[in-house]
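In this view, the complex is presented without one of its protein chains, the others remaining in place.
Moving on, here comes chain A:
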């Protein structure tokens, strides 16, 4: 408010004294000519970038100060651990530390290559990731299409409220609920026994474990994954439907020619993210069920890393497996994204640089 007083003073002076009006008009043009030597219009951002460092520092030091806690966090809990991956190339001994442990090149990776347990973990990871991609991915999309077709807002909101809830429960809780429902002593098997039937080992059968895992994932996250599809659906231009209907397109035609093409970008985006994350099939979910199903079915790359490294004390093998997983995951993400680009989709990176 204080800085606006000069403006007020100027405006009052122009209204009281007409002579200052012309004076203002004569002082106007010189300012304009000051700007013109700068060779045409420039974006404000460009001008700011050209300011000398000292000026920017004096203007921005508070903002830079605000970045400090976050950057410190990133360095300590992300970039240092990333560098810590060098133990994958060492014969790491905890009492010697990273600085004094001996380097052994790619030996840890060679050991992994020869380790059947690692291949089992890799195979399980791929199987589970494949099953998840095939069985989980379409569910939220289908659910979003159904929910979007509901006319009653009340039913729609009620369903969304219920469907989002399990996303906020921990994996321990979800698996506890599954165990209490489907476990050997759980209430479904209780009902079966009371009806004189044999109980079904839902929770402990290694052969059906992938299906159980996908069931848990759908129970927990399908409702939540629906949100983004619903948002994309609500952004579809209604006049397209109207025009199509006027041309005689029925509901399936409209779904195929309007709804699904409009959602293609979002579907591709989510698919890419899913592929980038494919090797992280769900760590907590598996570590929690490894005891009841056995490592034969529930050992994935993450649990292998944990049991080999932290529990078994073979730090270097664990780190090598973890590093291999991280690198492959990043490559998959990058690969899926560039394929999407080639197919003319925005993908993820392009979107981000645009923001």
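Quick note on the criterion: contacts are C-beta pairs under 8 Å (C-beta built on N, C-alpha and C of every residue); 3 or more make two chains touch, one makes a residue touch a chain; residues count from 1.
We take it that contacts and distances are computed from a predicted model.
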{"item": "Listed names \"histidine kinase\", \"Electron transfer flavoprotein alpha subunit\", \"Carbohydrate ABC transporter membrane protein 2 (CUT1 family)\" or \"Peptide/nickel transport system substrate-binding protein\", matching UniProt entry of the absent chain", "value": "\"Carbohydrate ABC transporter membrane protein 2 (CUT1 family)\""}
{"item": "Per the touch definition above, residue among A:96, A:330 or A:343 touching the missing chain", "value": "A:330"}
{"item": "Contacts of chain A with the absent chain, listed as residue ranges", "value": "1-4, 45, 48, 53, 56-57, 59-60, 62-64, 66-67, 69-71, 73-74, 76-85, 87, 98, 143, 146-153, 155-157, 159, 161-166, 168-173, 175-181, 185-187, 190, 194, 219, 222-223, 227-228, 230-232, 234-235, 238, 241-242, 245-246, 250-251, 266, 276, 280, 283-284, 287-288, 291, 302, 305-306, 309-310, 315, 318-319, 322-323, 325-327, 329-330, 333-334, 351-352, 355"}
